[in-house]
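Okay, here's the structure, questions in a sec.
Missing here is one protein chain; the remaining ones are kept as they sit in the complex.
Up next, subunit A:
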Amino acid sequence: MSLLTLDNVTLRFGGLTAVNRLSMTVDEGEVFALVGPNGAGKSTVFNLISRFYTPVEGRITFDGTDLLRLAPDEVPSLGIARTFQNIELFDQATVLDNLLVGRHRHRRTTLVEQMLHLPSVRREERAHREAVEEVIDFLDLQPYRNKRIAGLPYGVRKVVEMGRALASKPRLLLLDEPASGLSVEETQNMRWWIDDIRRQMGITVLMVEHDMGLVSKVCDRVLALADGAKLAEGTPQEVQNHPAVIEAYLGTGDAA
């Protein structure tokens, strides 16, 4: 059944149509990729879903809830978590603290309880720490647990950011170019993790990715965008061989 639905969504910046009458559905439990040349509007679609932008037309629903009625900070409470193309972490905090911020939406104790640091707060804190430790084990982040982000290599930060999203126990995980800037080995790991996120954790994944090798290995379905509009949709194989997609990437034969 469909978890996330975009229905005829259009977004314009002045005269530029960034997303043009886009409709798509992401089903529960699948791994879905958005591909397309630079500037096709892939990240813009992410920013629409996480409510950074409001479309001029169309509807976006998540599990029956109208996303357009929510503010950006209310989106995580539905169980949507995301990563960013350029990594947005809390640079002066440790890996552990970054992951704990991922638990923010699950904190239930009241201000007064927290000020007094009552047993209920300590119990809750312990539960959050356990949830975060699970993520640390899952992503092999143990060596970095108490390191500050500012001193960590790019590849590790990328994993930490995904970890923070996972710590919030989302239903839908949005990954914005999870493999960009990663080494071959790190990309390989990313592939296993995305597989496990879906299989073991039952989380639906929507990702933007340029690495077609990764996309064809982990994704069930792919949607190709160009100039904000849908070019093709289907299995990775189908989309890669679609004439319109080949044209968008390589240009038409007669132009050359």
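By our rule, a residue touches a chain if its C-beta (ideal position, glycine included) is under 8 Å from a C-beta of that chain, and two chains touch if they have at least 3 such contacts; residues count from 1.
Criterion: contacts and distances are computed from a predicted model.
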item	value
Omitted chain, identified by the protein name its UniProt record gives, among "Amino acid/amide ABC transporter membrane protein 1, HAAT family", "Transketolase subunit B", "Dicamba O-demethylase 1, ferredoxin reductase component" or "Cytochrome c oxidase subunit 1"	"Amino acid/amide ABC transporter membrane protein 1, HAAT family"
Hidden partner chain, touching residue among A:G41, A:G102, A:G163 or A:P178	A:G102
Contact with the hidden chain (one of A:L34, A:L48, A:V75 or A:L172)	A:V75
Full-complex contact with the absent chain, from A:E57, A:E88 or A:D140	A:E88
Where the missing chain touches subunit A, by residue	50, 71-77, 81-82, 84, 88-93, 101-102, 104-105, 107, 109, 111, 114-115, 117, 121, 146-148, 151, 164, 168
